[in-house]
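Here we show just some of the chains, and they stay where they sit in the whole.
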């Protein structure tokens, strides 16, 4: 049975006590050195899904990844002034001078599932989810008509990959990104993360194919 | 000297190789059990700042926190259909049935700094950042006129705390949140995270005061 709000709040706060007591002392020096500034190399955009831990899967320390997380790892195209994502892009590229932007999708993504079923009645009570996923609709359009009931893990994976490629296209509509790319100061990359196996694959924009991490490293080192 | 885009991309991918080789095997069972679904207890909303690792500071495992990250841990009030944050609230409360929403601000926050200086010329090239921080402007308004040059760590901390309280107010404009609160199925809480000391303090909406984690646990257990 699910815990009550109070129980789960106490558990979280006990986790904080544990961090304070058992974990912080080992990282004290690092945290103190970070007290007055950050200089991350990468803007990492991924899904809000609770099963993804960007620091864990990249084995990075605090200070290395500037992280944006939302439902479906979406990057709205430039133009909507209000955007949580647009402002993070602008800030991280122009102020923090990140050198990479990674868009990371994943297996069993609830947002991709929702995308196949968005006109169903069950989303009538979720107008904001419906509106938000419009920015992933062009990924779904590559599949033709999809029946929610026929959509299995393979389709969801494939849709998640198309979605990552679409969001990379959206990144290329943001002036800050286009300017930094033109100056050779920025690279973009798409990733797909398989939760069960822990494997990352790298998606290539030009060929729209995916590569293993080993292949991607070899490719970059050979240049 | 800052690494090139290519160098930092290779480093990230090497981190992924390390995760794959050294870390995943120890968590394989957990990750496999998470392959087909998630059931997080908490929606955790925090800043994109690279120095914050929500899983680390709450000592939680993959699967426990549904995470939204943006510049300034902002929750726009309900009404803007397009919102990255609004859709995550709707999805996590109505579909995932999270029992808590935590809004977590932090020390030395670049967004709070920017908020004190938003009309300066240097933000002319960042129209999206300027627009986004409008949703934190009411926090700044509690301070009266601020001169960017006089703003020290104490003001930034205080502003970050006011901002967390404002974003909790914004949460209370979202129908999904208001409904779940009325049914007793959800709790909201504000946190402030001090990077240097690793300390979390808990912010109380009613009194607008802050408490230590120990005090907060004692308070909840006594109810």
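We call the chains A and B, going by the order they appear; numbering starts again at 1 in every chain.
Here is the rule we use: contacts are C-beta pairs under 8 Å (C-beta built on N, C-alpha and C of every residue); 3 or more make two chains touch, one makes a residue touch a chain.
All of these numbers come straight from a predicted model, not from anything done at the bench.
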Number of identical chains in the whole complex, 2 of which are shown?
-> 6
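Just so it is clear, only the chains that are shown with their structure count from here on.
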Rounded to the nearest Å, the gap between Cα centres of chain A and chain B is 16
Contacting residues of chain A [partner chain B, same complex] = 2-6, 8-20, 23-24, 27-28, 31-32, 34-42, 48-53, 55-60, 62-71, 74, 76, 80-92, 94-97, 99-100, 102, 107-108, 110-111, 114, 125-129, 131-133, 184-187, 189, 195-200, 202, 213-214, 216-217, 220-221, 223
